[in-house]
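Then we have subunit A:
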Amino acid sequence: MAQIELRSLTKSYKTGKVLKGVSLVAEQGEIVCVFGPSGVGKTVLLRLIAGVEELDAGAIFLEGRDVTDAPPETRGVGIAFQNFALFPHMTAFDNIGSALTAHGASASIIKAKVEKVAALLKITHVLSHLPRALSNGQKQRTALARALAADPKIVLLDDPLRNVDAKLRYEMRLELPSLLRASGATVLYVTQDYKEAMAIGDRIAVLVDGRFEQIAAPPAIYRGPASVSVARLFGDPSINLIPIKPKATKDGAVCEIGGATVSLAEIHAATPGRSLLLGLRPESLNVSDQQAPDSFPVEVMAVTPLNEKTVLLLRTHDGQEIFASEAGVENETRQPGPAFARFDATRALVFDEASGARIEGRA
Partner candidate 1 sequence: MSEKAKDFFAAFKAGRMSRRELMSGAGKLGVTAASANIMLNAAGTDAMAADFDWMKFKGNKLHLLLNKHPYADAMIADLDNFKKMTGMDVTYDIFPEDVYFDKVTAALSSKSSQYDAFMTGAYMTWTYGPAGWIEDLNAYIKDPKKTNPNYNWDDVLPGLRASTAWNGVPGGALGSADAKQWCIPWGFELNSITYNRKMYDKAKVEPPKNMPELLDTAAKLTKDLGGPYGIGVRGSRSWASIHPGFLSGYANYGQKDLTVEGGKLKAAMNTAESKAYHKMFVSMIQDSGPKNWSTYTWYQVGTDLGAGASATIFDADILGYFMNGGDNKEKGNLGFHGFAANPNAKAPTPNVWIWSLAMNSAGKQKDAAWYFMQWASSTEHDMFGARKMDFVNPVRSSVWKDEEFRGRIAKSYPGYVEQYDVSAPGSKIYFTAQPLFFDVTTQWAETLQKMVAKQVPVDEGLDQLAASIDKQLKDAGLG
Partner candidate 2 sequence: MEHTSPFERIIRGVLIAAVLLFFLFPILWIFLMSFQTNEQVLRIPPSLFFSPTTINYTSLVTGKLQTAAGSLDLAFMRNLGNSVLLSSVSVALALVLGVPAAYAFARFKFPLSEDIAFTLLSFRFAPPLLVLLPLSLYFQAIGLDDTYIGLIWVYQLIALPLILWIVRGYFEDISPDIEYAYRIAGHSWLQTFTRIAIPLARPGIAAAGLLAFIFCWNNFVFALILASADKQPVTVGALAFVTASGIQYGQIAAAIVLSVTPTLALALFAQRYLVEGLSLGAVKG
């Protein structure tokens, strides 16, 4: 049974329409990351589901029940806010226990459950503290514990790692999936960090311009983004987009990049003359001093070694700047200057320039 079902939710504010028909079905035990750029309405969506904001149109079903008009306290969800929203006048224990008191649980049950979830989140030692005495990480764990304490069937997490430091974020990214899975709840996890989404989500629902542009498992989204906008959101540096006009030749489809002719995958032979965007992930670009078949000449403008990779800024001969990245930083010989770039045509993504939709290149 679908635990969460959203049907064409729309919501607008004075400043404009934020959600323009959002639909989603999430199954039991599934972690769905709602991902999208900031300000796109991810938080609004969570609030609609939690019932603290009112829909303009659409319907929400939780655990098979229509809760569109139900007040928040009857929806049976657990939520953790981005700003934690702990109750400043209650101890961490009472904060976590608040979801249990509402359902009239006995003191001993509350104690047992709070301590269990606190142990899971490693905050047992601060249970008697007031929020103002907690560190940011402890606050964040308390907020999570509060969301999980009552064993809700549905958990909504609003960018819970945003306000914690990098180290903690990294740790939590590793811990969270197993923790959430152990709870057995269906989780909607809002984030604006694609890595986080990919690390945590069973599926990622990409919210762009008021709609889910794509809902799919992380690798599928990365490899096969439904559109330019989705493709742009994944990857760092982000995907290179080069306008091309494929031509059909006897050897198959080709296009011109920076004066050189480059082969495309077979399927694009069917789209000659159309304005397309060639999407090249930086890591799929191969930069070499040597000219090779299907390579195109570039100028290496800058070399930026990062920890685990090196990012190159290239300029094609027709003036377009693109990024390439190479694993590792060992290749210290890499110098600015003329070079040749090449890519694997079967892994290149091709989008229709007008609609932004991806043109399926391979199965």
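The criterion applied here is as follows: a contact is a pair of C-beta atoms (placed from the backbone, for glycine too) under 8 Å apart; a residue touches a chain by one contact, two chains touch by 3 or more; residues count from 1.
Selection criteria: all candidates are chains of the complex that A comes from, given by their letters.
As the structure is a computational prediction, the values presented were derived from the model and not from experiment.
A.B. asks: Just give the number of the candidate touching subunit A here, out of 1 or 2, all from the same complex.
C.D. replies: In this complex, the candidate that touches subunit A is number 2.
A.B. asks: Show which residues of subunit A lie in contact with candidate 2 when the two form their complex.
C.D. replies: So the residues of subunit A touching candidate 2 come out as 47, 50-52, 71-79, 81, 83, 85-89, 98-99, 101-103, 146, 150.
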